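Below: one structure in structure tokens.
Missing here: one protein chain of the complex. Every other protein chain is in place.
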Amino acid sequence: MPLSYVLVLAALLFSIGVYGVLARQHAVLVLLSIELMLNAVNINLIAFSAWLQDTGVPGQVFALFIIAVAAAEVGVGLALVILIYRNRRNVDVEGLSLMKW
Amino acid sequence: MEAAWQEGLFFVFATVITVSAIGVVTARNVIHAALFLVATLIGAACIYILMFAEFVAWAQVLVYVGAIVVLMLFGLMLTRAPIGKYGEYDNDQKGLAAIVAAAVFGVTAWVLIDSFEGVELPTDRVAATTSKDVGEAIFSSYVLPFELVSVLLLAALVGAVVIARRDERVTSRTIDAARREKAREEDV
Partner (left out) sequence: MNLPPIDWHAIAPELVLTAAACLVLVVDLFLPDEAKWIAMPLSAAGLFGTLAAVVSLLGAERVTLAGSFEVNDFALLFKALFCVIGLIILALSLDYFRDGRYHQGEFYFLLLCALLGGVVMASARDLISIFIAIETISIPGIVMAALRKGDVRSNEGSLKFFLFSVLSSALMLYGMSLIYGVTGSTNVDEINQVLPQQHEGLVAVSVFFVVIGFAFKVSAVPFHFWAPDTYEGSPPPVAAFLASASKIGGFVGLLVLMFRAFPAVAEQWRPAFAVLAALTMTVGNLIALRQQHIIRLLAYSGVAQSGYMLVGFALIGANADTNSQAFKATVIYIVIYGLMDLGAFAAAISFARRGGTYFISDYSGLWNRSPALAGLMAAFLLSLAGVPPLAGAWAKLFVFLASIEAQVYWLAVVMGVNAVIAAWYYLAVVKRMFFDVPEVSEPIETPYLLRAAMGLAVLALVASFVYPRLVTDLADRSVLESRGADVELSSP
């Protein structure tokens, strides 16, 4: 199976995540889209690791660390969401998009 | 595993992943979006198994699906996200976002296809990629980042508790006022 198939899948997933980050308004939905991007990164890493067949499997190790860090990020992020909700009763992020100066 | 099987299964999983990902970014219901993410994550885990990374696949299922998505669902429920009702979840920039995303995909995919032409993935496990090997790698070459990640997780844990915990009715305004009061007392 050509490696490029997997890489293109990862690129597709990454782009869908980019769309989600830019187009969504609810903070948790933006976070979900970022998780899509991180999964695209993981797919890349595992695919390269399988192809390169290098000792010490840095690709898989990297992917595992990314999963761990993603867990930490989501924990902190949801705590923030809960805090904001408590103070404000909604969690829209109008000014977030990258296009706005 | 024969090449045909590998490719066939890959396309099945790829379809699942793509459809679910599109579901995540377009769902009108927040809970549906989170559940679509579960499908994407499980699809990704299946791909990892296809590429001989079983440990990462299981870690993905346990941590990502089992913990992260559950945490998100809790967060959504605790913040009374409208379940079963449409909310306004998309901002006005959908068109621009689609263009940017398409551009990113176009450029990246073209570059990837061009540079990895003719490169094939192995159909059988060739190198040492079992859990044992991953464990050896982590605890020998990557032990420093590993320990640092544990500190990071501890900090995130403490931090999340500090932020989310309900304190006494103390706001910044009352705190600033209290400070000024105290400073004035000390000066007198």
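Note that the chains take the letters A and B in the order they are written out, and that residue 1 is the start of every chain.
FYI, a contact is a pair of C-beta atoms (placed from the backbone, for glycine too) under 8 Å apart; a residue touches a chain by one contact, two chains touch by 3 or more.
Remember, predicted model here, so these are calculated numbers, not experimental data.
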{"item": "In subunit B, positions touching the absent partner", "value": "107-108, 110-112, 114-115, 136, 139-145, 147-149, 151-152, 154-156, 158-160, 162-163, 167, 170-176, 178-180, 182-184, 187"}
{"item": "Subunit A residues that touch the omitted chain in the full complex", "value": "7, 14, 17, 21, 27, 30-31, 34, 37-38, 40-41, 44-45, 47-48, 51-52, 54, 56, 58-59, 61-62, 65-66, 69, 72-73, 76-77, 80-81, 83-84, 87-88, 91, 93, 95-96, 98, 100-101"}
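Just so it is clear, only the chains that are shown with their structure count from here on.
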{"item": "Distance between chain centroids, defined by C-alpha means - subunit A, subunit B (Å)", "value": "5"}
{"item": "Subunit B partner contacts - residues on subunit A that touch it in the complex", "value": "1-9, 11-26, 28-29, 31-33, 35-36, 39, 42-43, 46-47, 49-51, 53-58, 60-61, 63-65, 67-76, 78-83, 85-86, 91, 94, 97, 99"}
{"item": "Footprint of subunit A on subunit B - complex, ascending", "value": "3, 6-7, 10, 14, 17-18, 21-22, 24-25, 30, 33-34, 37, 40-41, 44, 47-48, 51-53, 55-56, 59-60, 63-64, 67-68, 71-72, 74-76, 78-81, 87-91, 93-94, 96-98, 100-102, 104-105, 108-109, 112-113, 116-123, 126-129, 133-134, 137-138, 141-142, 145-146, 149, 152-153, 155-157, 159-161, 163-164, 166"}
